[in-house]
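A single protein chain has been removed from this complex, and every other one stays in its place.
The block that comes next holds chain A.
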Amino acid sequence: MIIVFKLLFSCFVVFALLNVFQRKKEGLLGPKGLFFWVLFWLLAGVAFWWPNSTTILANYLGIGRGADLVIYVSLVIIFYLLFKLHIKLESVGRDIAKVVGKKALEDKK
């Protein structure tokens, strides 16, 4: 049964990686983004196939269990992505404000 899950997750990782490369090709992802997401999905695949690998790394970092390490890393990634999203929203808001200002000036001309 576990092997079925592992195969399914592996398919998901491959699909995710293909999606990452597709986004890079379309210019929606920069080199840093490409590096981050490829590394992320490869590590997720490794952790899923060899769960003990997280424990080895956790012990090396002084954290008790591999599962704890995964949770801590996930939290860091989630906060980072939330921060990036916040920046993106602010950036879009400012761009909209600039367009509104420009339109106000053009309407006056």
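In this section, a contact is a pair of C-beta atoms (placed from the backbone, for glycine too) under 8 Å apart; a residue touches a chain by one contact, two chains touch by 3 or more; residues count from 1.
Please note the rule applied: contacts and distances are computed from a predicted model.
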Options "Response regulator", "Heme exporter protein B", "Glycosyl transferase, family 2" or "Sulfate transport system permease protein": UniProt name of the undisplayed chain: "Glycosyl transferase, family 2"
Residue of A:I2, A:L28 or A:L105 in touch with the missing chain, whole complex considered: A:L105
Missing-partner contacts on chain A, residue numbers: 86-87, 90-91, 93-94, 96-98, 100-101, 103-105, 107-108
